[in-house]
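All protein chains but one are shown in place.
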Amino acid sequence: MKLVTAILKPFKLDDVRDALSEVGIRGMTVTEVKGFGRQKGHTELYRGAEYVVDFVPKIKIEIGVREDLLDQVLEAITSAAHTGKIGDGKIFVQNIDQVLRIRTGEIDEDAL
Amino acid sequence: MKLVTAILKPFKLDDVRDALSEVGIRGMTVTEVKGFGRQKGHTELYRGAEYVVDFVPKIKIEIGVREDLLDQVLEAITSAAHTGKIGDGKIFVQNIDQVLRIRTGEIDEDAL
Amino acid sequence: MKLVTAILKPFKLDDVRDALSEVGIRGMTVTEVKGFGRQKGHTELYRGAEYVVDFVPKIKIEIGVREDLLDQVLEAITSAAHTGKIGDGKIFVQNIDQVLRIRTGEIDEDAL
Amino acid sequence: MILSIQLRTKFQSLRSLSALVFFTAIAWSPASLAAPPDSGDTAWVLTSTALVLFMAIPALALFYGGLVRVKNVLSLLMHCFVIVCAASILWFIAGYSLVFTDGGSQQAWIGGFSRIFLRGLTAQSQSGKLPEAVFIMFQLTFAAITPALIVGAFAERMRFSAMLLFSMGWLLLAYVPVAHWVWGNGWLMQLGVLDFAGGIVVHVNAGVASLVAALVIGRRQGFPQKPMPPHSLVLAYTGAAMLWVGWFGFNAGSALAANGSAAMAMLTTHLAAASGALVWMAIEWVKFGKPSVLGIATGMVAGLGTITAAAGYVGPAAAVGIGSVAGASCFWATQYIKNILHVDDSLDVFSVHGVGGTVGSLLTGILVASQFGGVGLAEGATIGSQLMVQALAIVVTALWSGLVTLGLLKLVDRLVGLRVNAEEETEGLDIVFHEERGYNL
Amino acid sequence: MILSIQLRTKFQSLRSLSALVFFTAIAWSPASLAAPPDSGDTAWVLTSTALVLFMAIPALALFYGGLVRVKNVLSLLMHCFVIVCAASILWFIAGYSLVFTDGGSQQAWIGGFSRIFLRGLTAQSQSGKLPEAVFIMFQLTFAAITPALIVGAFAERMRFSAMLLFSMGWLLLAYVPVAHWVWGNGWLMQLGVLDFAGGIVVHVNAGVASLVAALVIGRRQGFPQKPMPPHSLVLAYTGAAMLWVGWFGFNAGSALAANGSAAMAMLTTHLAAASGALVWMAIEWVKFGKPSVLGIATGMVAGLGTITAAAGYVGPAAAVGIGSVAGASCFWATQYIKNILHVDDSLDVFSVHGVGGTVGSLLTGILVASQFGGVGLAEGATIGSQLMVQALAIVVTALWSGLVTLGLLKLVDRLVGLRVNAEEETEGLDIVFHEERGYNL
Partner (left out) sequence: MILSIQLRTKFQSLRSLSALVFFTAIAWSPASLAAPPDSGDTAWVLTSTALVLFMAIPALALFYGGLVRVKNVLSLLMHCFVIVCAASILWFIAGYSLVFTDGGSQQAWIGGFSRIFLRGLTAQSQSGKLPEAVFIMFQLTFAAITPALIVGAFAERMRFSAMLLFSMGWLLLAYVPVAHWVWGNGWLMQLGVLDFAGGIVVHVNAGVASLVAALVIGRRQGFPQKPMPPHSLVLAYTGAAMLWVGWFGFNAGSALAANGSAAMAMLTTHLAAASGALVWMAIEWVKFGKPSVLGIATGMVAGLGTITAAAGYVGPAAAVGIGSVAGASCFWATQYIKNILHVDDSLDVFSVHGVGGTVGSLLTGILVASQFGGVGLAEGATIGSQLMVQALAIVVTALWSGLVTLGLLKLVDRLVGLRVNAEEETEGLDIVFHEERGYNL
């Protein structure tokens, strides 16, 4: 099983969720994060004191997926989150050793 | 060493922490997240405009553990976080290559 | 490629970012988290009702790095985040299978 | 025409009506200058002025600001603030003079220039039983809050400069003439229209402008599919509760005296607010299963907007009736406009103020009659004739306000562009126009 | 009985006391109708009415809302709002009439029906030197805020419908009679009890009801082990500061005139608030090492609640004394009730209002004496006799309020269920009853 972690532009979250549910993904976990990268933040001015906000608000989604779904998932996220503008974000794929559903005690693929 | 990531119902956090400290876990990192899954959110109504909140507030805990403690940790979380109702959450286990304690420079198991 | 996850004292974030950019790191993702560990929280009193806040506000940074940069990155973080006082935080290193830049479709090291 | 006949007779009878107190006596009635100002009346109108400013900022600003998404909260706060400032200066320059001084041969349509830049005003100048300066200030706050009401209609998508140009143009071209017609001894006042504190001048006027503005500027991205929940109901509630308190100044202050009429206006205002709130809550409870904070607060505002025309003219039982009708009709209008017509009048300004103002101004024509506990119709008027005058005033105001709004928005669109682009709308107006964020928690 | 003898003598002497101004003159004293209302007095009571409404919403609502957890903030705001609305309508229907009109042969116990639905009220109706409409409004705000005080006791766990039923029942069965006894020429007033602005009628009454309600409904899940920190001290502070400002209307408005008595009441009110705040802060500083924002604000409210009975009767030095005693005694009560008895009177309503109201009403009996700088005892009264009357009024009010509360809660529990279930309590009342959340940041 793989853990897919994607950093997205916040307003793309709904589209990505829709795309994922089309490939059969029912669950995911979402976190509000601050992104630093090529995309620049903005400047705020408070009574003439400049305040450079160098982070950009981003959304991080984490999805545990069966290996056979991985490519579809990556494809779904990529196409739904794509705007072509800087700051579209990244996807990281990592291995998961074990998954457990607390409610039922099911493990691994059954637990996803 | 393993990284245990658990998604929990927020009001279970205290119980889980107690259970973990009983098996000797002293440290963890907690994030407020939004969960999407089988458990449904609720509907809000603002002057008749319906707003389906399809996420559920969840708590994510991340714990770096020594491999020999892993089973106890999983057991502790599972039993403390269990309500039997949908949305109890999941546990993911991943491998950690390296750990480092910033204060002392200790590494790996000593750093946990 | 490796995923470096560091838990820091919030006021050290700026220093760490500076140190990282010196070793060539341009991107990272930052999350506000609550830390439990050896460092104790504080006590709040509301009309005589004691409320022990046992967590400490922390910042979590996640950085995908090329393997050859890993040591420099660890070194940069460690020295910039170090105060020598309890609660300086930890660094976890994990493996990443795959990286993808949504905007361009670039993968792996090109995507970082 | 029947109207022009009425005009003459009404002009006589109307003098006995308290609407008259709205009319400043400068120029044409020097006799009233004889008695020195009454300190108690002055105290109450000074207080009422503070209360109406309080309604505009912070109350309305917080109410509106709380109802939008977090990325636009400051833009709403800024709109209310800058409108108050700019309207105040416009009022000083020409607004007051054009509404309340004698327009000579044009008096039916517009006032005169004798108080341009408030020239000649001193601490000794009097307007009826009040120092003229406090009458000016009290009326200024009305001129300031009325355009601010409209910003709720085009919230979250209008350019800042466009909003400012439009609001000031609208103040001069819509508010000033209507206020003159109804309160400044213009033709509607001479016909005997009853509008105690602004049901027509403020609420119908701003309400219709809101509907037109919402239609012209178009819906927000994603409306109505995408939910846009209020970012802070706590903030909106704070504003709403403050509006209630401030409205005591608005309505009871409009008696321009600290007397039984002011007291009765406060009582009717309060009862209508309470009834409107309870009726809205009851409908929600029955229809949706749960009463909401936003609902009860909206019902309250509906009750207040609706009683405004009637406040000093009707009795307490009538006020409960007016408030109840307000709660029901504004609720229904909100559902209809938003969910059936899918018009994105974002903060429901037309449904609450436009509909409420209309209903209330009509009901005033009936409930003012002494058989319903009101202060009584003017000599020679019947409920039927009064209703006709009320309806006429509403229709004319609605048409005028609608046309002015349409014309102005087209013009402003040419000048500076009305609406932000899609990316700016996504980013939020706070950063785009003010380079600030509401919260850095 | 000694009491019935006192009754007659007090009735004479009391006429010289300003408590009398609370009594409306309709029906039994037509002479007072001769003089027209004083515009200055009217202005001040109009203002005071706005200030007391301001205390209920937003002030009290924000104070309470800030002190609970974020999942319940809207429920507190809603409680205060709906109570204000419903109490206003009840006051219109019967409340005012039952408190302040002549009850004929039952006058000692309850007022009459002559103003049911405020019938017959016009802008010309007078009550003492005031338009009756403003007296009605001013008293309405007291009737609205008193049941709202109680919701702090059962915060975060009562069902919405139960809260509404209970509050309105309590208003009719506890507030209305006690207000009549003390202010409406009922038996306690005839005994000469001194309660300038509601130490007994409002604070003892609501305070005791709070204690009983907290005991009947039981503790919140996890109390007292689980900490339940205020979700926004900023919000609570805002409410508290507004309460202070609004209290000027409550206490100085109770003079029902803009005169030296009102001025003195404002001064004593302010000094007691400041002293209460400083004493509470000092105790915290010594006992816990750090003074807190919540502490200083609570001390201030304690000072205000405690001076309420005495405001217009005592001098400034006495006010500082009363405030200081308030800070200390309410602090101690809070610790005792919460940490020793483990009663979950969630927002400490009894400890602050009940204890403060009691202490203040007793001290009034002493400090009213001219040797302490007060306005002086009624003719024939001694400090001892006055203290007895004060104590009697407190005890009777406490018993009555406690019994009514108990009975009502049992009844409401049968009708709709008093308390949410465990899951609902965990989820929070905002979603459960109102399908809204306080913040969407």
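Per-chain residue numbering starts at 1, and chain names A, B, C, D and E are given in the order in which the chains are listed.
The working rule: a contact is a pair of C-beta atoms (placed from the backbone, for glycine too) under 8 Å apart; a residue touches a chain by one contact, two chains touch by 3 or more.
All values reported here derive from a predicted model rather than from experimental measurement.
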Visible contact partners (per top-of-document touch definition) of the missing chain: A, C, D, E
Touching residue (missing chain; options E:163, E:278 or E:304): E:278
Sole contact to the chain not displayed, among E:121, E:140, E:300 or E:330: E:300
Residue numbers in chain C that touch the chain omitted from display: 11, 14, 42-46
Touch list for chain D against the chain that is not drawn: 37-44, 46-47, 49-50, 53-54, 57-58, 61-62, 65, 73-74, 77-78, 81-82, 84-86, 88-89, 92, 117-119, 121-126, 130-134, 136-137, 140, 160, 232, 235, 238, 258, 433-441
Residues from chain E at the interface with the omitted partner, ascending: 38-41, 43-44, 47, 51, 69-70, 229-234, 237-238, 241-242, 244-245, 248-249, 252, 257-264, 266-267, 270-271, 273-275, 277-278, 281, 288, 290-294, 296-297, 300, 312, 315-317, 320, 375, 439, 441
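The rule we apply is simple: only the chains that are shown with their structure count from here on.
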Contact distance in steps, from chain A to chain C: 1
Common touching chains of chain E and chain D: B
Angle of rotation relating chain B to chain C [CA atoms, steps of 5 degrees]: 120
Recurring contact interface, reference C-E, options B-D, A-D or B-E [over half identical by residue number]: B-D
Separation of mean Cα positions, chain E and chain B [Å, integer]: 47
Chain centre separation (chain B, chain D; CA means) in Å: 53
Junction residues of chain C, two or more chains touched: 31, 94-95
Contacts with two or more other chains, residues of chain D listed in rising order: 229-230, 288, 290, 292, 294
Every chain pair in contact, whichever chains are involved: A-B, A-C, A-D, B-C, B-D, B-E, C-E, D-E
